[in-house]
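Every protein chain except one is present and positioned as in the full complex.
The letters A, B, C and D name the chains in turn, as written, and every chain counts its residues from 1.
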Amino acid sequence: MFGKNTFIIAGIIFLTLLFTAAAGCIGSSPTDQNAVLKIATPNEITEASYYGNYNFAQITRVATPPLIQVDENGDYVGAVAKSWTVSSDGKTWEFTLDPNYQWSDGTSLTADDVKFSLEYAAEKITTAPSWIKSAAITTSENVVTISLADPVYRLFGDLVAINIVPKHIWGSIDDPEEYISAGPYVGSAAYYVQSVDTNSATLVLAVNPAWKGNAPYYGTVELHWFATEDAAILAMLGGECDTYWKYGASFPTSSVALLDSSEKFTTVETPSLKMSYVGFNTISSDAGSDLAFRKAIAYALNYDELVEIGASGYALSANSGFIPNGVPYYKNTPANIYNLATAKLMLDAAGYKDVNGDGIREDTNGSALTVTLLTRDKVAGELIKEYLQKAGLKVEYKFASDLNAWVELKDAHAYDIAYNGITAKGMMMDSGWATGYFASNTLGAGKLQNVDDPVFLELCAKIATTPDGDELKALISDLQDYYSDNMPGIALYWSTDVTPINTEIDGWYISKATGILNEINLLSMHPAN
Amino acid sequence: MLILEADRISKSYGKVAALTDFSLEISAGETVGLTGLSGSGKSTCARILAGLERPNTGIVRYAGKELTGANPAIQMIFQDPAGSFNPVRTIYQSLSAVLHLQGVPKSQRRDLLSEHFQNAGLQTEILSRYPDQISGGQAQRVAIVRGMLVHPKVMILDEPTSALDVSVQAQILHLLKDIQKENGMSYVFISHDPSVVEFMADRVISL
Amino acid sequence: MNKVLARKLVRYAVCLLIVVLLVFLLPRCMPGDPVQCLVGEDVYLTQEILDSVTAKLGLDRPLFEQFQIYIGDLFTGDLGYSYTRHQNVADLIWDRLPWTLLLTGMSMLIGYAFGIIAGTWSGWMTEKKRAKIMTGFGVFVSCIPPYLLGLIFFSVFVYQLGWFPYKGFYETPDFFSVVYHMALPVLTLALFVFARNMIIMRGSVLTEKNQLYPQFAKSLGIPRRKIIYGHVMKNAILPILTHFAIDFGFILSGALFIEIIFSLNGLGRVMYTAVLNLDYPVLSGLFLVIALMAICANLIADILYGIIDPRVKRGDDQ
Amino acid sequence: MKFDRRYILPGLLILLFLIVAIFPGMFAPYSISDRTATYQAPGADHLLGTDNMGKDIFSLLIYAARWTLMIGFASGLLAVFVGTAVGLLAGWRRGALDEFLMGTTDIVLILPKIPLVIILAAYLGPSPWVLIFVLGLLSWESIARVVRSKVIQIRSSEYILAARCLGFSDCRIMFKEILPVVFPVIVPKFVLVTAAAMISEASLAFLGLSDPQTVSWGGMISDAFTYSGFLRGMWYWWLPPALCIILGVLAITSLAFIHERGVREVMQL
Partner (left out) sequence: MKNILEISDLSVSFPGPNGKIPAVRNLSLSLGPGECLAIVGESGCGKSVVAHAVLRLLPPGTEVLGRVSYQGQDLLHLSESEMDQIRGQEIGMVFQSPERALNPVMKIGKQLISPQVMHGLCSEKDAELRAKGVLRSLGLDADRIMSSYPWMCSGGMCQRIVFAAVSLLHPNLVIADEPTKGLDAANVTDLEAMLSTVTAGKSTGLLLITHDMDVASRLSNRIAVMYCGMIVEEGETRSVLSSPKHPYTRGLLGSLPKNGFVPIPGISPALSDLPNGCVFHPRCAFAEETCRTDIPDLKDGVRCRRC
């Protein structure tokens, strides 16, 4: 009997221990299944199309991450790929997969999935980059090898946009851009897209049970979209949502003052890759192709006021080197300075004098110095027009009320000076470092294509084919000198990103490319104590 | 002397025949009465005789010539006295326009109208009133005056007293008789009331 | 009735033809590349796809042949393809249409019912102070741009008071959630419908009031309520019916603004997004569908007219 | 005819708006290109504060009257011109021409206006002129209808018959006898079209379909919402133009209603 009792007691002790251990396990698990993080956004998902809808596609980066992603400093770090190597000729890239990423339906993520995803994108997605179409992709265990026909070094800018998706799901879907489903979508990261409902304007991210990495705190992350920015912000202030996100954009700077009055939110300012600039038509404009004229104009623009009014103060005055200080290989160049008197003197010196005394300068032919200003932005356009007029120029104001009109005018080079903005993604386009906006041999609706200087075009070509390293650094330095000396465009200001920070939440990790909606941040966010 | 003549005229509106094979001869200075129940085509007949409508078949001759449209020599007086005047113009404005058509200079118009008004037993204050500000009897007198301004040879009176009170009716009938005596024109007098027609007309035709 | 209806049908057919022609010609007659005008401005397509669009729509062929292709497409329910949304325009509209119809339908139901009753009442009791206030209110509301009232309601009832949700047709797709979410947008839109109908109804009742038949009914001892709502209303409602069709277009465009403010993913949002992206196929398709709906509304109004006013059967024009 | 005291208030308001629209310089303390500090609250210097560009909102309000009223009245006039011509012709000539014109009117009536304006503005680019033409050319149908039915009613009336008997020409009858009688029913329609055009302009501005180079009340409201005037609680930015639109439309509409009532009284007698 004693033995029996001993067994019972031992059993009880064992069971108690077991339960305690189990309870301890549950207790130490950081995921709170009932905790919900609600994100407000003005980026409406108009239809539940994983590939077809632009805004949906931005969010899927979190659930089905690409091989690599951008960190808070703008550097590339691994996502599905844990590490990578590149051959010296720049043609062979090897990516080793991170075993933490597993499909949420229980199947494992294999190199085959990666191969499929890259080929799938090349074949099915209209916006896929051209190099991928001619690449050969091979797999071995957990390594994916991409062999390129020509060396490409600026590969990552494209790779961050190609999601790695499950082959066993998408393999049977012929036209991904047309495929519509309310979910769930099998994902590989900490969260997968559980449902998306355009009627309730809600997307639900649920914790991936197969995820092997650090567990996130929030059991569910909801994305709520609103038809207007105002509604999104009001929902935030009204306590409906915990934070705000907009793809590729700052929190509206003119509304930042509003957050300061709210107890729940404070703001964080981070330098961004976005900027505003004016470009000169150096190809067919008389004045625009005159370097002395361009240099004079650089003194005529009131940068401080542009920062104040155009960005509500949330921007930095720019340098003549054009590229924002957050970009890799940034170097210090002389700052842009507003000095109207200098501008006038320089214009005089360049031969644009007001001979007949009517307040408007004449060009070398004796007719009034008229510049055509092309813009799509009401506020900046009006300001620049005023600055030019103050410098004694006659301004013909061409306001393009829609992109169509703007593209038509700029493609016809029907301007002398054009105002435009550059996005984080645009900064990386083509050869990177904003060259895509200037080089006349590029194509695209937002690009000015206003420089056909062979020196510049050669520089661009070199940058595109040079691997990271000192050589690239030297080239980028040259590029900034070129911008500074030749002024094909003048940076007006470098934008600052404003992110509203909910004081009840800790662990913020704000990426330069994707703001708060990035994998790293979702894993680290948790309620403040 | 034959002045107005309808020769076998017919008129129909859609499928409804308003008038069939109707003939009428009117001599200068005589009064022909037309009577009949409502819907017997009295008004249609009046309008055709006045040249306001064309008959489907048959012919209307005025002074031996075919009547193809309205002719100032044939005037018409209507049943609704107030409706015979443009509601947004004063009586003077309405009448003055007729005198303008006659080529009477502006300066003489008011005097001329005052004279006519006195003859018709009307006060000259009425000239500055709007049609809705005068009584039915007054309006009918003004309508008669207006018709007389163009010196017509034939006057077609389409139920001119039906909308009036009996006492006013008597006044108007006497006025019409007086005018005819003075000017010697022909009347086509139309009324549904046989006693009124009998009182006015030299001969009566029943439709 | 048949003669009148037949004539109306001819007019509707011509109207439809004009709308179709407009939608067909607009992109083809615009300066610039018709292909770009047909696929929209904000999309970047490979030459391959542009060529296939050209081939499919026959853009390299004479205008008449293009029109034949176009009409053929329309008959098979093909309203074109949105390259910005990667969807057939017809599917897209078909998907969103029920929600917009729900919004407009509910608003019209409420707005018409209350508008007609209130209009009848205030038309009959013109001298009463409450009726005057009601009329003034109606005129005032109809002078406000719809979106402005929507914004003010949103700010007050949603943000300040928190009585209504911020967005969406529902939270969870069940009846009560839909009712809760649709309440404020429907009421906002209904207010405009109400104001318009009240004013029209009031004027119409004022005219009917002076007719002889209500007097006769009164002399027979029929109580006032029965005269107003039994006799006069039926007659006075006819102008409302004539306005039904015109109103339908108005209400639909009102719904557009309401959907934007209350973040409802209906046709209005589709149109708004299409305007922002210059998604011409969607804009054209929407316009076609809205015009078609307006024509149907006219047809319904005609039929209702025939039921309520038996005089129409005579075939009178007036 | 006696002057109706009810006309005074709305009449004065419209008159004020018109004077302001014609001579904005006399009332505006600043020009529309003057700028100072942004987002100022109302004060002695700036009656209604300043906007996102530091412009004086009160001055903008005054300058905006011009385009808003212009769009309203121009489309109203256009609609009256087309509608009266169509109505007169259809009513006077009747027959096949009438059938054709009224068929056209029916068709114009059915076309949904706002969506059509939106699609045209999307293709042609937003400009106040597009707005005026589209709104004007789509709003004449109700005018044509009332004019036609009035002309039909008048043409068989006895005073027109009398005028024909007296030997007046068709042309004269049309313009001197019929038009003045028809005129009272046109006036309320004209102002209603004007009011509707003003509301439409404001609505399209909200969609971003307005020309940013023209200052209008609708554009101001739209700006206030685009540049967070609404969120910042700057009611003095969006409310005054909104009130101007509402008051303007209200005044115009009430003129129409008063007039219509007057017309009804006159016509019944």
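One rule holds for everything that comes next: contacts are C-beta pairs under 8 Å (C-beta built on N, C-alpha and C of every residue); 3 or more make two chains touch, one makes a residue touch a chain.
Not measured: the values here are computed from a predicted model.
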Of the chains that are displayed, which are in contact with the missing one across the whole complex? B, C
Considering the whole complex, which of B:Glu115, B:Asp165 or B:Glu182 touches the chain not shown? B:Asp165
Which parts of subunit C are in contact with the chain that was left out? 127, 211-213, 215-224, 226, 230-231, 234-235, 308-311, 314
For subunit B, the residues touching the chain missing from this view: 37-38, 135-138, 165-171, 173-174, 192-193, 195-196, 198-199
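Rule of thumb we're sticking to: only the chains that are shown with their structure count from here on.
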A-D or C-D: which has the larger count of contacting C-beta pairs? C-D
Averaged-CA centre spacing for the pair subunit B and subunit A, given as whole angstrom: 89
Rounded to a whole Å, what is the gap between the Cα centroids of subunit C and subunit D? 22
For subunit A, what residues touch not just one other chain but two or more? 228, 234, 402
Could you please specify the touching residues of subunit D with respect to subunit B in the complex? 157-159, 161-162, 164-168, 176-177, 180-181, 183-184, 266-267, 269
Could you pull out which subunit C residues touch subunit A in their complex? 32, 41-42, 44-46, 49, 85-87, 92, 95, 99, 154-155, 158-159, 162, 166-173, 181, 259-265, 269-270, 272-273, 278
Of all residues in subunit B, those that touch subunit D in their complex: 47, 50-52, 70-72, 74-76, 78-80, 83-89, 94, 97-98, 101, 132, 143, 146-147, 149-150
